[in-house]
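Here the complex is missing one protein chain, while the rest keep their positions.
Coming up: chain A.
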Amino acid sequence: MFFHIVLERNMQLHPRFFGRNLRDNLVAKLMKDVEGTCSGRHGFVVAITGIENIGKGLIREGTGYVTFPVKYQCVVFRPFKGEILEAVVTMVNKMGFFAEAGPVQIFVSNHLIPDDMEFQSGDMPNYTTSDGSVKIQKDSEVRLKIIGTRVDATEIFCIGTIKDDFLGVINDPAAA
């Protein structure tokens, strides 16, 4: 699920950036540092959308670095148990398949794949129905439901299922 929230971060800036572009430099560094990271609490930071306020800088003794407290608005993505997501398959093996929904990695184990789909090994390992009409392989797009999340301080990993109504392959690039 996406959220638009305000976060705060202390930015350390090298003295060489002090000048008329200080603010721009600060924001550029913030984007570089923050976008794409993941915190267990808020999820993945997708994009910074604005700066709320930049506090007074504090000069560090000895180094000359200055620390600015920055409040910024950003879009975060945090997966939840029970959420339905659309994801792209990245890897298929005998144990199931891995997929990505943006920054999130999801594993679907083979017992959560419909029973009528069989694993086929080869150069392009895949799960296929007996009549061959539905195939899950690398780059297939699937709709899945998250049934469990593992949230670490800097990482979120999910497991999902496609064994339920309206879940499964939604677009097969190989067939197109």
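Assume a contact is a pair of C-beta atoms (placed from the backbone, for glycine too) under 8 Å apart; a residue touches a chain by one contact, two chains touch by 3 or more; residues count from 1.
We adopt the following convention: contacts and distances are computed from a predicted model.
Entry comment: the absent subunit's protein name, as recorded by UniProt, is "HTH TFE/IIEalpha-type domain-containing protein", drawn from "Ubiquinone biosynthesis O-methyltransferase, mitochondrial", "Ras-related protein Rab-30", "HTH TFE/IIEalpha-type domain-containing protein" or "Adenylyltransferase and sulfurtransferase MOCS3".
Only one of the listed residues, A:T49, A:S109 or A:N171, touches the absent chain: A:S109. Remark: the omitted chain is touched by one listed residue; of A:G43, A:P79, A:G96 or A:G168 this is A:G96. For chain A, the residues touching the absent chain in the complete assembly are 91, 93-96, 98, 105, 107, 109-112, 121, 125, 147-148, 150, 157, 159, 161, 163-164.
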